[in-house]
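What follows is subunit A.
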Amino acid sequence: MHAALIQFIVIPVVKIAVILGVVLLVVAYLTFAERKILAYMQVRLGPNRVGPKGWLQPIADGLKLFVKEDLIPAKAEKAVFLLAPAMIMIPALLAFSVIPFAPATKLFGLLPKAIPPYVTDINIALLFVLGISSIGVYGIILGGWSSNNKFSLMGGLRSAAQMVSYEVPMGFAIIAVLLMARSLSLVQIVKAQQAAHLWFFVPGILALGIYFICGVAETNRNPFDLPEAESELVAGFHTEYSGMKFAFFFLAEYTNMLVVSSLATIMFFGGWLRPFPNVAWLSFLGVVPPVIWFAVKVAGFIFVYMWFRGTFPRYRFDQLMQVGWKWLIPLSLANLVIVGAGVLLVKG
Partner candidate 1 sequence: MGGPLEPLFDVEEMELSFGPQHPSTHGVLRVMLKLDGEKIMDAKPIIGYLHRGTEKLFETEPFPQCIPHTDRLDYVASATNNQGFVVTMEKLLGITIPPRAAYIRMILAELGRISSHLVWLATHAIDLGAITPFFYNFREREEILDLFEAYCGARLTLNTMRIGGVPFELPDGWVDRCSDFIDRFPAHVDEYEQLLTENRIWKRRTVGVGVISAEEAIEMGLTGPPLRGSGVKWDIRKVFPYDHYDEIDFEIPVGTNGDTYDRYLVRLQEMRQSARIVRQCLDKLPDGPVIAKVPKVLRAPEGMVYASVEAPKGELGYFIVTTPKGTKPYRCHVRPPSFINLQALPEMVQGLLVADLVAVIGTLDIVLGEIDR
Partner candidate 2 sequence: MTDEKNTPKPEDQGAAPKSQPEAKPPWLDKPVPPVHVDAMDDPDVTALAAAVEDAVLAADAFAGEVTITIDPAKLIDACRFLKQERGFKFLVDLTAVDWPEREEGRFDVVYWMHRFDDSRRIRVRIIVGEETSVPSVTGVWKTSNWMEREVYDMFGIVFDGHPNLERILLWEGFNGHPLRKDFPVEGIDTGAAVQPDVYPEGGGPLVEEEGGA
């Protein structure tokens, strides 16, 4: 009874609390990282006043948003207006329940037996993440609609079209990985890469490209940041949101970036594995804990995200659809055929 209590209640709760805390902190600092990285690309310094070198800036931002006046437009659909930020934030956080960022560990011998640090490993984890992240789009649509603002409405509609059409090539790109890994479990995908002596980005370079482009579009980031295109739609779907509700939208965007980057790391770059995990003379790299390897790879993706934001103009709505349907879907299908044939050839 006692052991069961620990195993099923205490440990998961602790894990959830720790992961939730870490993810929220990381997300908060992602905003700081974005501002810094953009600033550095734009020959300026970025926030550097709050705390040493500006490191307390996210905290100050959070505090500001927390104490800010929380406006609800008079003609807004109140219930939906309140619900929308939650509807986008919760799915984004839920996705982290299945993301394995490190293998089972004894935590430097502190624990009697090795336990996996992630919340859970389910055998349909990928499907779960895809499904959960699709719910996020409702938050945007409902938020845009319930604000009773024309700009918000247009932002919401844009994002609906965008997210629906980019989920298709994303799914196809993921199927290419599934063919190679032969599992939907994220842990198994990482293990498959270890077993194959090869990270999947080598055979799946096209899939990686498609997946990442779709990921950028799914998270409404530049150059696909149409739903909140500030120069056209003021602020898109969250024009009318302020205070903590706005913060939810804002943080959800970064959380989704983190999810997409984590998935890309797991599916194409061997998750927590060190480079060349099976080459013996590189075993000194094993000194670095796996979670650090994972973080470094995710950080790389995040940097690319921000690099894109700092460089590219924005697509137009119809062009975005064209890129999705005319290029990415045929390409991802072609990729599926190629990878499938390859898998058949290699594995027989």
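We take it that contacts are C-beta pairs under 8 Å (C-beta built on N, C-alpha and C of every residue); 3 or more make two chains touch, one makes a residue touch a chain; residues count from 1.
These made the cut because all candidates are chains of the complex that A comes from, given by their letters.
Note that the coordinates shown come from a computational prediction; the quantities given were computed from them, not determined experimentally.
*Asks:* Going by the contact definition at the top, pick out the neighbour of subunit A in this complex from 1 or 2.
*Replies:* In this complex, among candidates 1 or 2, subunit A touches 1.
*Asks:* What part of subunit A is in contact with candidate 1 in the complex they form?
*Replies:* These residues of subunit A touch candidate 1: 38, 41-44, 150-151, 154, 222-223, 225-226, 229-234, 309-319.
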